[in-house]
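Since the structure comes first, as C-alpha cells, the remarks are kept for the end.
With one protein chain held back, the other chains of the complex are shown just where they sit.
Coming up: chain A.
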Amino acid sequence: MERTAVAVCEILKYLIIHWKCETAGTSKGALLEGQIVISMEALNSKHQANTLHCVTTIASAGSIYGGLVLKKFLKEIQSILPGFSAKLNWTSEEASCSQDISGVTPFQMIFEVDEKPRTLMTDTLVIKNFLHKIVMVHPKIKFNFSVKVNGVLSMEIFGTKNEPTLNLSNGIALVISYQHYVRPKVGTAELLCSRIHPVLGHPVMLFIPDDMAGMGLLGELILTPAAALCPCPKIFSNQLNRISSVSIFLYGPSGLPLILPSQEQPTTTVFKDTSYFIDWKKYHLCMVPDLDLNLDRDLVLPDVSYQVESSEGDQSQNMDSQGQTLLLFLFVDFHSGFPVQQTELWRVHTLLTTHLSAILTESHNVVQDSVQVAVDQALEQHHHATKDHQKLQASLSVAVNSIISIVTGSTSSSFRKICLQALQAADTREFGTKLHKSFHEITQHRFLPYCSCEMKQQLLPEKNAEQSTEDAHEDSSLELLAGTSGQVENKRLKRGSLRQGRKETRAFHPARSPRQSEAAACRTKPTDASLTPCGSRASPGGGLEDSLWQQEVSNLSEWLSPGPEP
C-alpha cells in the first residue's frame, strides 16, 4: 500500500471519526451529511525521473471540522504514517460564501508525495474503492474525487443519496441497491427487484485477547452481521439458482472500512479458513478463497471473497450461468457508557485494523453463532426460491408433456394441423420444443413470487427526489431481523428512483466500456474553481417497467388475497 492512498484513507477516517464525535452530542444516531472534495494533482517531478509529484487536497464544505486541532491530528496520523506531514488551511466564512458550494471551503488539508505513475494509478483505484465503501454506509456523504495528471483531469462523484437503505444503529445506513455489489451478466432475465434484503444477525460482544487487554478500552466491541443474497432471490431467474460466491465486507465504528485493498492482510487471516465462521456443508457448498480481486471495477470491492468450488451432490445445476452472491457485512461498533472521545474511537479503529483476526478468533464461538444465523436466514430465502422454481419447472414439464401426448396421439389431422400452425411448427417434434420454450417464456416473467418491496414501490405515486430521500431512510432499524426488512423501508420510494443516485464512474484509463463512455459524456472541463459534479442520471423508466407493472397490478388481487386452493 503506497503512501498517498494510505494517507488519504487514514485522513478520511480521522475526519469522519472527528465529524461523528462532533455531531454525536447534537444529533445522536443521525446520519452524517456533507460533502468532501478530494483532489490529486500530479506533475512530472523535476527532481526524479519517472516520478510524479502529487499534491493532494482534502477539503470540505460546511463547518463540520470546527475544532480540529492540527497538532493533535498530525500526532495521531503520524502514529500510522511516520513522517507524514500536511498543511491545514481554514478559509473565512465570507470568502466561502462568495464561491459556489464546491468552491473554496472552510477546511482544506494539503499534503505532497512523490510517487511512480503506476503507484499513483493504484492509489487512485484504492481511494475510489475506499470512498465507495464509505458511501455504502454513509448515504448522505458525497465525495468529489478528481485526479489531474500532467493536466489531464478525471473526476468522479461518490454518493448514494437517493438510494434505498437499511438503517443500522449508530448513525449508519446500509445501501441496499444491488448494483453496487453484483453486475448481472448480459442476457439474464430482467430483474424486477433491484434491492438486496439483508438479514441482521444478533449483535454479539467481542472478546479482547489477553495480550491486548491493557490497551485501556473503556467500552465494548459489538459485532453485528448482516447477510443478503444478491440479486434478490425472490425474483427468480433461471440463471440465479445457485450460490457462486461470497463477499465479506468489514466495517468498524463510525461505518469506516477496516481494510484497505492491496494492503498486507494479517487482519483478514482469520477468513482464510472459509469454514471458520460458516458451515457451508449444510448447503452443499464448498468454498475456496478468491484471491483475484480486481480493483478496477465500479462495484464495491469486498474485503474477503470466496468462490464456490463445486456444489456437492448436485450435478444438474448449470455451472456456466451466473449464480448469486452471498453478501456478508460485519459491522463492529464500539459502545461505552460514556460519550466516546475521538481519541478513543481512533484507538479502537487502529486496534481493529491491526488485530481484527485475533479478536475474531478470540470470539470465535459467538461470532460463528451470530453469523451462521444470519447466513442461514438469508440462504433460506434462496432455498425457498430454488424449491419454488423446481416445483414450477416440474409442473410445467408435466403440463407440456401432457399436451404433447394428446397432440401427437390424436388421429384428427385437422386438430394436429391447427396445433402445429399455432406455434408455427413443422412437425410434432418442433411443436414440442416450441411449446416448452413458449411456456417457459410466458411463465418466467409472470411467475414471480411476491416481492413486496418492489410491489409497494411500483404501486405508489411518483414523488420528488427530496421526499424520496427522506423516505429512503425511514422505518427500518437494527431490530428488524427478518429478511423482509427491505419491505419496511422505502415504502413510498418512487418507481424510477432505484436508478437514480448511481455513482457515475469514469475509469482512470482512457479505454472505456460503452456504459462508461456514456457516463464520460458528463465529464466536466478541468477548472480549479468549479468542480461541477454531473447530476445523477435519471431513471430511464421505460416501456418494459410499465408493462410489467400493469401485469403486476392485474394480478394484485391474487397476491394480496390468497384464495382457496383449487
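Miscellaneous remarks
Methods note: contacts are C-beta pairs under 8 Å (C-beta built on N, C-alpha and C of every residue); 3 or more make two chains touch, one makes a residue touch a chain; residues count from 1.
Here is the rule we go by: contacts and distances are computed from a predicted model.
Hidden chain, UniProt protein name from the list "GABA(C) receptor", "Meiotic recombination protein SPO11", "Serine/threonine-protein phosphatase 2A 55 kDa regulatory subunit B" or "WD repeat-containing protein 75": "Meiotic recombination protein SPO11". Interface note: of A:S79, A:S275 or A:S402, the residue touching the hidden chain in the full complex is A:S402. On the side of chain A, the interface with the absent chain consists of residues 388, 391-392, 394-399, 402-403, 405-407, 409-412, 415, 418-419, 422-423, 435, 438-439, 441-443, 446-447, 449, 555, 558, 562-563, 565-566, using the contact rule stated above.
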